[in-house]
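Only a single protein chain was left out; the remaining protein chains are all shown in position.
Our next item is subunit A:
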């Protein structure tokens, strides 16, 4: 299979058309030459017909192709194309007449061969005009095509093709068969010509233009037709090329469609503006419905709304008053169009006095007003439409539309304007929701980072030696929490331990907790007695905690060599201690004061230092207030007693098990469904030696 490159196709068609035309010319010239010299029957007429048909077909294919390439041009382009081709054909015809005029009475002017040549030129340009115009019409007819129209057109093409060959069947001119075929083509062409859906889409200007072009086309068609007829009548020698059903059919079709189009366009002129208006409304509506893209602001949408409203109702002046977002600010006047500040204030004063606006502006009506419409006794502006714009059930502002005529807004205008306003609300709401979603997403990401950082603040491993077991647990109510515990090893027998709780919860608590961690790590290295440690910690934290923030903590030092525990309590929940010797749990209640409460040197006076000697089997439970203050669905607290009794029952378990069972008990108490409303932390030590 040979495949021609796409670009070459048009050129090939042109070439073929030119070749068939040249062949046609040659054949006919030879025939005329023969006829003049009485050499009849040199070349059969059939050859002429067939060459003519070939010429038509190549032209048809070429223009069909050419139109397809310009499918997306506007309608005026096609009409202009037809008109210009018509002008070109007419011009050629005039040139020929002018040429003969120049020749005057010379012998050459009577030369049949030359005449025959020009006859062919004329025939060619007419064919080009008719075929290209027909194909332009095809494009217009098939605008907004349905299957039925496409089928009609295809049938028409088939009929045209058959009509080309008609001349071969019946060579006698204008017999019944020819007339019947011609009438059939006329009727069919007329039926096709009622497809004029493109006309309403022309703007007012375009309509005038198209009428002008169509008139040109009609004039050219009529002129060319008579020109061709006169040629035929003058020159009996020639073989009649124009007496072809196809050509005559096209003449009729081109003329009919041009006449129909021009008349319909003419009658469409008065309603043109209405159609244009509807089209603008549709476009405005579409613009408003497209939600605002992130980064753009609401003002742009409001601007579109104003423009849409103004063009929908032929408004003379308008402005937009935006309500303040903060109550103490005053209203903002925006997008003031075609009205001066002075006039606006005049109108506003009148509005506050006249019904139905007065009650609205004096805040007497409900917020559900959809629109207010009435007239005012202003010297320029007679009718007013006020339209509230709202989003998220909150009123954003009012649109004021003014017209110079009385009763200037009809129901349709108000309807479309209300719809615009509604659509604007939706757009703005969507925009806000989207922004909020983006913001929340960012917060969530930041919280995740905070969570990760904080989790790293709690120790992954607790220092200990063979003399005791230690295990801890911590859970935050929010993404991040304010509970804190940590251990430190001085040497193989000496350890420090801290548990703390920062007031409040969430992010601010988490920040303070990290400060506490810093303080712990810097002070612990000094190996201070617990009371001094807390005193110094208070000193440090007093300088960085906010006024109403404090931290509660208990600091322990443990020596496994002497089996001694020293501790001081800075307002933290008292340590629960199970003594193997007494076989009972109790709270180590010593005097204490939260860090950051007393921010001066007197702090030390509120502290007490505890001391005890442990024995193997003793259990120490350190926890935060989230545990004892955990509430069940009846609003009862877990409480200190429950915790103490719980430990009495768990004393024989290992540290890890004691911790797990306490945590489990607390969660059971609260109920699995309810979310914890405080941070829970617990640290359990069991002494073994």
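The working rule: contacts are C-beta pairs under 8 Å (C-beta built on N, C-alpha and C of every residue); 3 or more make two chains touch, one makes a residue touch a chain; residues count from 1.
Methods note: contacts and distances are computed from a predicted model.
Student: If you had to name the missing chain as UniProt does, which of "ATP-binding cassette domain-containing protein", "Cytochrome c-type biogenesis protein CcmF", "Phosphate transport system permease protein PstA" or "Anti-sigma factor antagonist" would it be?
Tutor: Not shown, but named in UniProt as "Anti-sigma factor antagonist".
Student: Hey, which of A:549, A:566, A:585 or A:681 is the one touching the hidden chain?
Tutor: A:549
Student: Determine which one of A:96, A:288, A:593 or A:670 touches the chain that has been left out.
Tutor: For the chain that is not drawn, the touching residue is A:593.
Student: Among A:34, A:504, A:529 or A:676, single out the residue that touches the unshown chain.
Tutor: Result: among the candidates, A:504 touches the missing chain.
Student: So that we can see where the missing chain sits, which residues of subunit A does it touch?
Tutor: 501, 503-506, 547-550, 552, 570-574, 591-594, 597-599, 606, 625, 629, 637, 678
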